[in-house]
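After this line comes chain A, so read on.
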Amino acid sequence: ACGSSSSSDGDDAKKTVGFVAVGPEGGFRTANENDVQDAFKTAGFDLIYSPTQNSDQQKQIQAFNKFVNDEVDAIVLSATEATGWEDSLKKAKEAEIPVVLLDRGIEPNDTDLYAAHIGPSNTWAGEQAAEFVNEQFPDGANGFVLEGPAGLSVVNDRRSGWESKLDSKQKVLESQSANWSTDEAKTVTAGLLDKHKSQNVQFIFAQNDEMGLGAAQAVDAAGLKGKVKIITIDGTKPALQALIDGDLSLVIEYNPIFGEVAAQTVSDILDGKTVDKDIVVESKVFTAEEAAKVIDSRPY
Partner candidate 1 sequence: MSENQPIVEMQGITIEFPGVKALDGVNLRLFPGEIHALMGENGAGKSTMIKALTGVYKINGGSISVDSKPQTFTGTADAQNAGIATVYQEVNLCTNLSIGENVMLGHELHGPLGINWKKTHAQAKRHLATLGLQHLDSHASLSSISIAMQQLVAIARAMVIDAKVLILDEPTSSLDANEVEHLFSIMRQVRDSGVAILFVSHFLDQIYEVTDRLTVLRNGTYIAEVMTKETPRDELISMMIGKSAGELSQIGAKKSSRTVESGEQPVASVEGLGKKGSIKPISVDIFKGQVLGLAGLLGSGRTEFGRLLFGADKADEGVYKLHGSDANIDTPASALRGKVAYSTENRRDEGIVGDLTVRENILLALQAIRGMFRPVPKKEADAIVDKYMKELNVRPADPNKLIRNLSGGNQQKVLLARWLATKPELLILDEPTRGIDIGAKAEIQQTVLELAEQGMSVVFISSELEEVVRLSDDIVVLKDRRKIAEILNDGTISPETIVQTIANSDVETTNSGKAA
Partner candidate 2 sequence: MTNPTVKRVAEPSAVRSFIQRIMRNQLTWSVVALIALIVLCTIFDRQFLSLSYNPRTGGLSGPMITMLQESARYLMIATGMTLVVSTSGIDLSVGSVMVVAGAISMQLLSTGTNVWLSILVALGLGLVLGAINGALVSLLGLQPFITTLIMMLAGRGLAKVITSGQNTDASTVAGGEPLKWIANGFVLGLPANFIIAVIIVALVGLLARKTAMGMMIESVGINKEASRMAGINPKKILFLVYVVSGLLAAVAGLFATASVMRVDVSKTGQDLEMYAILAVVIGGTSLLGGKFSLLGSALGAIIIAMIRKTIITLGIDSAATPAFFAVVVIIICVMQAPKIRNLSAEFKRKNAIKASQKAAIA
């Protein structure tokens, strides 16, 4: 990838794309970013990958601005945060570098500032979880929510989707952060189960697979396997496996595989074609039966 960043050379030269990424953090994120990287490489782009640490938005902004200065041909941005991108996007616009947003959109959603947005919807995923609970417990039930670190956009989006659809009959006894971590989720769930022993806990909504898997282990240890429905979002292979094994009850996919679409979109934009501003990536909702069908072909 060396020495490739100036775009002024001939048209037949490889196009350079800067990828402002989150970084390999396991599960969804790794699958997604690997897919994006592979797809762009297959499509003949020269992709410069720039991950952040600790989901630090500042590092992403720095990387973004650097890509603008490097005069790359296009930037794909997988933002950790929806807000705070205006200045940078304006710079890119001034430099006439098209920006494609992956996964997270921007707020306020000024469609002038980017070329396209591709990604699944977090709010949708949260809604699916709530609808499943409503359906399972028409008379209402008690449960917990395991959240990611307080304040991240994903956490807020998935929560707002969940809350918007959840029946008032359902009672969320407590929402606790388990920091996206399997191991913390296990501890937290064990504690919550102990504490609310008398409340007949019937559902746990874990905002990602990792936490759901931890919760499942705590539920199992407490001898409540099957009695507590666990719903998770993401759809990684271990979660689907757990779904088949009956440890989880529902896995809502947050489809990470849209690298090809992204690469195609970027190349269309560079070729001057018009593209859809908002491309929603289809995600599925898995029950045990459906999971069994796809588990073997699941790449991540």
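The candidate set was assembled so that all candidates are chains of the complex that A comes from, given by their letters.
The criterion applied here is as follows: contacts are C-beta pairs under 8 Å (C-beta built on N, C-alpha and C of every residue); 3 or more make two chains touch, one makes a residue touch a chain; residues count from 1.
Treat the numbers as computed from the prediction; the structure is a model and nothing was measured.
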| item | value |
| --- | --- |
| Candidate number, among 1 or 2, whose chain touches chain A in this complex | 2 |
| List of chain A residues in touch with candidate 2 within their complex | 23-27, 30, 34, 147, 150-151, 174-177, 179-184, 186-188, 190-192, 194-195, 197, 210, 213-214, 217, 221-223, 236, 238, 241, 245, 300 |
